[in-house]
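Only one protein chain is missing; all other protein chains are in place.
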Amino acid sequence: MGVGDYILQGILAFFLGSELFSVFGIPVSINIAMVLAGFLIGIMVGATPGLAGPVAMAISLPLLLSSFGYHASALLPVLGFLIGIMKGATVGGAVPAILFNTPGTPDAYMTTLDGFPMAQNGQAKKALRIAHFSSASGDTFSDLVLFVCAPFLAIIIEAHLDLPEKTALLILSLSFIAAVIGGSPAKGLISTGLGLLAVFIGTGEDFYPRLSLGTDQLARGFPITTAVLGVLILGAIFEGIENLIREKRETGSFSAVPESSDQVLHWADIRRLMPYISRSALIGTAIGALPGIGSTLAATLGYTVGKSRHQKRKSPDDLDFGTGAPQGIAATEAANSSVSGANLIPVLSLGIPGNAAAVFLILAAESIGGFVPGPAVFKFTTDTVNPELVIAFGLFTAMAFANVLNWTIGGLFMRSMGVMIRIPKHMLLPSVLLLTLTAIYIQETRLEAIWFALGFGVLGYAMRKLEISPLPFVIAFILGDKLELSARRAFSASGNDPFFLFSTPIATILMLLAIGVLVYTARKRRLEASA
Amino acid sequence: MKHTFKMLVGAFALTLMTGEVLAANWSPPGPIKMLIAFRAGGGADTQARLIAEALENKMGWKFIPEQVTGKGGVNMLNALSKQPNDGTAIGMAVTESLGYNLATSKSRLKASDFTGLSTTAGFQLGIIGRTKDGWKTMRDVIAAAKAGKKIRLGTMSPRLADLTYLMEKANGVKFNIVSYRGGIAVLNAINAGDVDVGYVAGPQAKGVKAGDLVELASALSKPLNATPTAPKLSDLGVDFNADGQFVFVGPGGMPAAAQDALGKAIAGIVTDPNQKVAKIIKRVFGGSVTITGKKLDAHLQQGYDDAGKLAKAVSQ
Partner (left out) sequence: MIGGPDGIRTLETSNIGASPVDNRSNSNAILGGLCVLAAALVAFVWVPLDVDSGVVEQVRRRVQIGDSLAPVTAAVFIAIGGLVLLLVERRVPDQPAFTLRNLRFIALSAAIVVAGFLIMRFTGPLTVDVVNLLTGGELQYRLLRDSSPWKFIGYFIGGIFVVAGLMAQAEGGITRKNLGIATAVVIALILIFDVPFDDLLLPPNGDV
């Protein structure tokens, strides 16, 4: 099969998946319905302060697995649904930021700076339209980059990287993530180390499960869901409840602002916004392609770059950034939305997740089986069909389809989501906690999983209080096993060379980069501290 | 009338073949937990889930499948041993888990601590290589190693590593043995060029048929179906083989009626050519192998005892 055949097969696999119902005799595949459902739920979740995409992905995963089973045919509907949530939440997050000055997520914070003033000026709908247009543009651009880059990157990796280089690459990713997430490389390293330690309990090659203290409970190790959901989601819920106790006040005043007549996004507006959108989309995509940096930095950078350009070029009667400039919304939303697609580049070509959403996609693929994100996916075998490659192009199709949904119905649906702010958080958070624990139990079916998850939740809470980012923990937990296996393999494949990590030029370069990035960020931090 | 007749027949049959009637009369007192020692989504996991589904349809029993992976099936056996033995908990592993893996692990458990229900299928376990490397059989690979080429060989269990070690010793060569989890992982590593040759137990069928892969040796006591000419390990100077089957077991001391009923029910599914799972078994694993009941208990015990001999041979 040629490249074109694979792409075609992937598209067909998406659109001709098992039939859900038919419209005028044309069968509608379950995949289409799942992406649509995920997308709409994602917008709702994104628009609800206190919820975000990863929560919805985490909770829906066991239900999806139960509905679709553990077979390759489950991959497209399940991953399609999760991708839908991911994209929907990206769009939905701007709603509370613009309407109520409450960013649903940290990266929507910059959206409030101009979005809320615009809403106060009576242009709420227009602000939402700008946010949607910019977000969808950034997202689409990022996806296109993903479609083109991931296969090539994977092929290059697979052709040039042997076992030692693959190990070195994993080490580089971990050290990069430790160094850049959260601003403190020291805390990043601690978070990474804790994640590694947790995943190494109960695993290993010996028949005695290491570090299990002789107990049966630890002998099977910590289930991945308990660590990931515990640290990421339960930890955040605990912190959220504590914040509620501290605040003890209602947010947002809903005093009605009279709408101004001009709520339409004109071509002239788009022409004016386009330079900001394209710049931010580039920034977001570049940042997204690096594992672990994430959308908040992208939003901040996009906004900052947009602001300096705006100050130089604006006409005297234009509003400044921060006072309701449409360009501010565009720059922020395009940047943070263009992270999500590019973030799948390291996932699909290396199997390395860069953010929480990517973590759940990998989790889903691993639970179902039959699709192992990594360079082997993009093996263009000609005489036999590589089913993983078909799935990969099916996923690309799902993403493209989600983009189509975003452009067509996304804006309309998004603008109707202002009501979600009315759900009180002191009711929402405890309910989501029980929901999450139930979802964990249903996947693991043993009570120990609840205790583990709770323990990780407490850990996640403590890490937040100490401003240790939990994401390096989670990524280390996911990559730890891979890292150990690949080190063992590289070591034995090299004929027991103790310096296998420095046995080839590429491996050496990767290792030096891994050390360099830590030293560099630590030094930078020191300079900041003494400044 | 009908009722009396049934009773008569029943009493008659009881005198002839006690087991049969006990099996027919037994039904699980509650939902059956099925512990699966394989990663979700793989061939073995699919097999287990399909068998559960088929049994639900055919017998009206209720199954709750659960993954307990790790330590070559020993984790699953450990969990299973703590379940009640009334037939409401069974587990699926490979015979190697109850044999070599249990024997060499420091577990207190022995093969006799479990009740054999039924095997389902054997493996087409062989050493596989890429056609483009030009090796026809394992003898060519050994010759290449002797000539000084560094050969990376992928294994998927400690027992296979032991067998490889004996093969090295018998032929005076040394491979770089790289261990993977499961045959699919080895197959991927062969395809990606991370290893040169490796043990695969079924998933190679498609590649062998297409001509990309070649079966260099059989790791079994008999030749491989697709490549009957490939030498067996015994032809390469190894006195042991890697024969094995997928097997369902229950906790030890299960009542004979439950053991019999569950074993027969499972065997009935995998030998029924109309069942989806039987078709998959035929395609991937070369057909069903059903050893049940007391015979299986003895088979498992044998495997456990043989493991000691292999370990001894390796330590020499």
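Which chain is which? They are A and B, in the order written, and residues in each are numbered from 1.
Simple rule for what comes next: a residue touches a chain if its C-beta (ideal position, glycine included) is under 8 Å from a C-beta of that chain, and two chains touch if they have at least 3 such contacts.
Everything quoted here is computed from the prediction, not taken from an experiment.
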item	value
Displayed partners of the chain not shown (whole complex)	A, B
Residue of A:Val372, A:Leu454 or A:Leu513 touching the missing chain in the full complex	A:Leu454
Absent-chain contact - pick from A:Tyr6, A:Phe39, A:Phe81 or A:Tyr109	A:Tyr109
Omitted-chain contact residue, chosen from B:Gly30, B:Gly211 or B:Gly253	B:Gly30
Hidden partner chain, residues of chain B it touches	29-31, 62-66, 84, 88, 106, 161-162, 165, 177, 314
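The rule is short, and it goes like this: only the chains that are shown with their structure count from here on.
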item	value
Separation of chain A from chain B, taking each centre as the mean of its C-alpha atoms, in whole Å	39
Chain A - residues contacting chain B, complex	69-72, 158, 162-163, 202-203, 205, 207-209, 216, 219-221, 366-370, 372, 375-376, 379, 383-384, 445, 485, 488-489, 492-495
In the complex with chain A, residue positions of chain B that touch it	39-42, 45-46, 49, 64, 66, 68, 70-72, 74-75, 78-79, 82, 101, 104-107, 150, 152, 176-181, 188, 191-192, 194-195, 206-207, 210-212
